[in-house]
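A single protein chain has been omitted; all remaining protein chains appear in their positions.
Chains here go by letter, A, B and C, matching the order in which they are written, and residues are numbered from 1 within each.
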Amino acid sequence: MDGPTSATTVSVQREDFDLGAEARHLTESSTDIGALVSFTGLVRGSAETVRAMELEHYPGMTERALETIAAEARSRWPLDGVRIIHRIGRLEPGDQIVLVLTASRHRQAAFEAGEFIMDYLKTRAPFWKREETAEGAHWVDARETDETAANRWDG
Amino acid sequence: MDGPTSATTVSVQREDFDLGAEARHLTESSTDIGALVSFTGLVRGSAETVRAMELEHYPGMTERALETIAAEARSRWPLDGVRIIHRIGRLEPGDQIVLVLTASRHRQAAFEAGEFIMDYLKTRAPFWKREETAEGAHWVDARETDETAANRWDG
Amino acid sequence: MRILYFAWMKERIGTGAEEIDARDTATAHELVALLRARSEAHALAFEDLSAIRVAIDQEMATFDSPITGASEIAFFPPVTGG
Partner (left out) sequence: MRILYFAWMKERIGTGAEEIDARDTATAHELVALLRARSEAHALAFEDLSAIRVAIDQEMATFDSPITGASEIAFFPPVTGG
């Protein structure tokens, strides 16, 4: 055991998260971490475009999928800690949706692992967005570009 | 003008910084930012290895160099905000050294711009580290790998 | 066997979960044929399989994947989280 920083922690929650507190928690117990990369996803929109969104997920599978993605990242890069938080429920423009934190001795590992986790999360974790616009609500279509982004990590 | 979020802000300071507060500041004035990437560099070491380090810089040129790097990143990727903080003076293991925040509509742009800024900062911004170990103090040598990392963005 | 639906699959079928006896179905594809026959809503929801993903016991799978012994099969559109 190398203590809490070597852990992978995954949360699916309605509550908001605190980037600063999560970052401190991941790095405070070790002085071997030289690089910490965070990705925060935010709801884009306005009264004229997307007023709000509802995030649905597949309880049970979601947590498993996120843990599998984190484990895959750890097998590819030397990571000292991984933290993933994904929110569900109703979110409004400017709200935080997702947080991915990757800690490593090496900055390139932290950057690449963070990008990898986001690319895989976008295409493999069972979440679905329903957007509310002035014209009504609709399920968001998956994007080809996300599939392309995930595929570049293959082979 | 698209407001404060479109700004590039660069600081060279002795004081510590607050990732959470800096992230909020960069994203709070716009609901068009979908992605925020942060890089935090931390001092690695221990009583047996590096006990502390002293960061020297070239006042005047440092700020210019960081602004040039940020401008170069903004010319390459669609960014809604860039924040760079680099500390100087005496730092101990676990201390934060550098923060780079990149905000964008697109996550790949935010990731790549953050990595680019760090690669360029490592090889082009006039900072020098002096490490204190049990054997005495010595100036840190530049690393070939940092030069290689910076060169991959060329051409 | 427990069948789950998410997002617009759930809306179109009108329920998020149903129990079904699928002892003689070998693959997810065969299960779809069985489900399509249950109601007009099912037939409509399963009209275009290229727009649907399947998970077997909470693991992403394909329509050719064997489902023998599985206890939970989920159908949903391509994911859009993050």
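Here is the rule we go by: contacts are C-beta pairs under 8 Å (C-beta built on N, C-alpha and C of every residue); 3 or more make two chains touch, one makes a residue touch a chain.
All of these numbers come straight from a predicted model, not from anything done at the bench.
Peer 1: If the full complex is used, which shown chains touch the chain that is missing here?
Peer 2: Counted over the whole complex, the chain not pictured touches B.
Peer 1: Residues on chain B that touch the omitted chain in the whole complex?
Peer 2: Contacting residues on chain B, toward the hidden partner: 41, 55-58, 60-61, 64-65, 86, 97-98, 118, 121-130, 139-143, 146.
Just so we're on the same page, only the chains that are shown with their structure count from here on.
Peer 1: Can you tell me, using the touch rule above, whether these chains form a line, ring, star, complete graph or other shape?
Peer 2: Topology of touching chains reads as a line.
Peer 1: Count the C-beta pairs in contact for every pair of chains, then give the pair with the highest total.
Peer 2: Chains A-B share more contact pairs than any other pair.
Peer 1: Using Cα averages as centroids, what's the distance between chain A and chain C in whole Å?
Peer 2: 26
Peer 1: Can you compute the centre-to-centre distance for chain B and chain C, using the mean CA position of each chain? Integer Å is fine.
Peer 2: 48
Peer 1: Hey, how far is the Cα centre of chain A from the one of chain B, in Å?
Peer 2: Spacing between the chain centres: roughly 22 Å.
Peer 1: Could you check chain B for residues that touch two or more other chains and list them?
Peer 2: Where chain B meets two or more other chains at a single residue, that happens at 107.
Peer 1: What are the residue numbers in chain C that touch two or more other chains?
Peer 2: Chain C, residues with two or more chain partners: 82.
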